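Got a structure for you, written out below as structure tokens; questions coming shortly.
Shown here is a partial selection of chains from the complex, left in place.
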Amino acid sequence: MTAVSFEYNIDVSWGDCDPAGIIYYPNYFNWFDATFHAFLKSRNLDQRILEQKLGTLGTGLIDVGASFKAPITYGDLLSISLTLGSWSDKTLRLAYEGHCNGSTVIVGHELRGLFMRDHNTGKISAASIKPLRALIEA
Amino acid sequence: MTAVSFEYNIDVSWGDCDPAGIIYYPNYFNWFDATFHAFLKSRNLDQRILEQKLGTLGTGLIDVGASFKAPITYGDLLSISLTLGSWSDKTLRLAYEGHCNGSTVIVGHELRGLFMRDHNTGKISAASIKPLRALIEA
């Protein structure tokens, strides 16, 4: 099976940058998250549809990380590629790379689970992720 | 003279929304700001170039406002149009309208000045905006 990948582009804006004139780093995670949700939408599987189909609360985060390779600034065009990595019983690993002007500027990952709310206790916990895998691989 | 206008599109994402499932309103101002900076960039007049040409610190805000006409949510496509309004000696008024699925969802404005830092006192204040007008109308 070939790797599933998806691309999302961001025009880095003035307000995305800090007083050093470079991207304020938490914004990269906004864009990782937006890339993942745009991927789901491209498969007609947004959170609303997952909630209807699977009764889930959302595809939340278990672990996340990133390494910053080069600073970029407003006016730059950032292209983020998402690659679906490995699945475990309760997790999906997503690999991200951000490119700008032919250079890699960030490499990161998200480990996501499929969260449900227990209607008795109100507690949120990770359920089996197999139903999501089945929908994505359909 | 015909009105100068510019359009900027936003894929509203999961993270742009609040627990009510609709856009968390401060995000609209991120997008107004991003629209204005994208407009400047489209004229090859971003803040870096304005700093070089005019010695300015940036095109900062004097007044801003918005009326919310209808709530929208993740998965929606928001299209923001900017129209250059009136100029005074020190200000430029920008009108914004956001549309989604054929409806107007937000109407707003920004009143911007051209800010400079006094090198003796360190104070920031609004300078004449005529040099910016000349560049935009060139």
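In this document, chain identifiers A and B correspond to the written order of the chains, with residue numbering beginning at 1 in each.
Just so it is clear, contacts are C-beta pairs under 8 Å (C-beta built on N, C-alpha and C of every residue); 3 or more make two chains touch, one makes a residue touch a chain.
These figures come from a predicted structure and were not determined experimentally.
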Overall number of sequence copies in the complex as this file defines it, 2 displayed: 4
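In the analysis below, only the chains that are shown with their structure count from here on.
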Whole-Å gap between the CA centroids of chain A and chain B: 28
Residues on chain A engaged by chain B in the complex (per definition of touch): 11, 13-15, 30, 33-34, 37-38, 41, 46-48, 58, 74-75
